[in-house]
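Here is the structure we will look at.
For this view, one protein chain was removed and the others were kept in their places.
Chain naming follows the written order as A and B, and within any one chain the residues start at number 1.
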């Protein structure tokens, strides 16, 4: 790797607009395309601090700074357009988290990389609306939080409460949300408001190791731990009245439920298995990357195809998982309010995936191309009239759900034409970490964090209270900064702001 | 898929079958012909029965060509085709039984079958009289006319079917779509034809397209719900895991 001083590194970075920077070729070796990242002033500082730290002599960290990782991704074979860093970017395994890259399927050298998807395949966010208002919920807020906690299994070592056997799992992996529908856990309309209609058709459970299936079976229908959560939220601000109205959000004070979860141990094992396979494929096919963590295989190779099929199965797992928790949330509300979920109008507004690779059609240099788009910590944000978004959102653009962190706000954005052109229809995914977990644990006191939540009027149920400081808002970039940057840069548009009133966590 | 079809055809122990096994494959073909398809001439079916013969494959090719099996990539695909063929024969055989269960028939059992002479067949659609009549009708119904009276007729027909049915006249709320208003004039069309009139027309087409799509999606949802009434049985068992501690 090239060793340069911080000042020398800066020569490769150039401000494009008030909200974006260009990473020129040469910043890292062999860059096929340029990089770009989106930031505002605050985030810019974090970004450059990270780079400066890495340039200090004697620095031996595990991860490269995010901006270096974006550049390394730009050096992968078959990449087109730009390697894009979204405002919530931070360093991750191989690809940065908040990194988006597209590869030309017709180029035989193009690759697929599990690092570009992440360990938690199809980690994503789902938002349910209700017709309840804040004043309906406030008197029973504590009980409602407890009821959710009593319905949704959370935290390390928790097991799902929806009966499943190995055969059910096979079917669920193949069918995704169609399985949940068939078994009656969700509504027909849920499928409509879900990326890919909740099912990746190329899923092939036979490509998935027995190990992954064993890990996955007991965990289906569980929330997980870490940054995953289920929240009861209230509409705090409506920026785009018409888009909100299309989503069934009419006024401030309306209550929603947000579920942030992924494919659990199943997806993690699929990713681990694939990384082992790809190490071999890279040697065989002489694929050179700047970073060993960028393990990848040609899309057309056996390993590449197998990964895409097993990743699709993991994506289906995640959809079934979020669907099962949708079912449990509806039950919890129905019991608490003595009303059917139908009467509470608990419809899915949308369901997004922010760790996934998908085959999509995009216009590159004026020509339509079929691309394999990797989005890691990045959400698809398609503009109005795009054929792949649900009919209800044809005029507004795809809803993009941006989950905040414990105690902070969440946002609903919509996709834009500009985003389609600049970032292959992608935008940010959440807050993105700013502090390391260990640092959070050292600097923050968990009782203090919990007290602060209480002060803010947030009921909280956590499986591991001592770890709340790792997930405390202070450990993350400010989600409002992140969202405002996306809005200002035009790659997506603000529609709704939501504030949590109850949090369920692992 | 193959196994499901084999099961439907009541092939013994279909679940345990390994179709990639040559012997199993041969036995399935023979069984299908003898028990379900029964189309091969006696001599061919006798030869086919001898699954150990080294000419078996040639005989098999002759047999499947006889059935009209198209050229396919693998034997498994050929089997799939032959299975489909067998299922078709079975379905034809029991047509009346299945027909009784068909959705349309469940609903329409009381409709008397009347074959009457259709007076409309005698109409001259090109006559001025017809055109004037349609125009008058359209005016009554407040429908815009088109130079071609047949097109106008289509529109008139739509209005009558959708809005003039007795149920609709009595309960208009059930039929007249009520949505929240949306300022579609201000929305981005996604392209620009450089002509305000054309843009307006394109926008209207977009709206109609979206509404068609919505109808389609609603019907798909209704279908799913209908299927759910048969398949759905959601369960939870809190003994399996621990919640709310």
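Criterion: contacts are C-beta pairs under 8 Å (C-beta built on N, C-alpha and C of every residue); 3 or more make two chains touch, one makes a residue touch a chain.
In this section, contacts and distances are computed from a predicted model.
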- Expected UniProt protein name for the omitted chain (select from "Archease domain-containing protein", "Terpenoid cyclases/Protein prenyltransferase", "Small ubiquitin-related modifier" or "Exosome complex component RRP41") would be "Archease domain-containing protein"
- Check each of A:92, A:221 or A:473 against the chain that is not shown and name the one that touches it. A:92
- The listed residue (A:35, A:81, A:116 or A:155) that touches the chain absent from the view is A:155
- Which of A:119, A:242, A:317 or A:424 contacts the chain that the document leaves out: A:119
- Message: Considering the complete complex, identify which of A:198, A:265 or A:384 is in touch with the unshown chain.
- Response: A:265
- Note on the structure: Touching the hidden chain, out of A:188, A:217, A:296 or A:372, is A:217
- List the residues of chain A that touch the chain left out of this view. 60-63, 90-93, 97, 119-120, 155-158, 211, 214-215, 217-219, 224-226, 265, 268-269, 271-272, 275, 292-293, 433, 436-439, 463-464, 466-467, 470, 506
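The rule is short, and it goes like this: only the chains that are shown with their structure count from here on.
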- Message: List the residues on chain A that touch chain B in their complex, please.
- Response: 146, 149-154, 158-163, 181-185, 188-189, 191-192, 218, 222, 242, 245-246, 327-328, 331, 383-385, 390-392, 394-395, 417, 463
- chain A contact footprint on chain B (complex, rising order): 180, 182-184, 187-190, 206, 210, 213-214, 217, 220-222, 224-225, 227-228, 231-238, 240-245
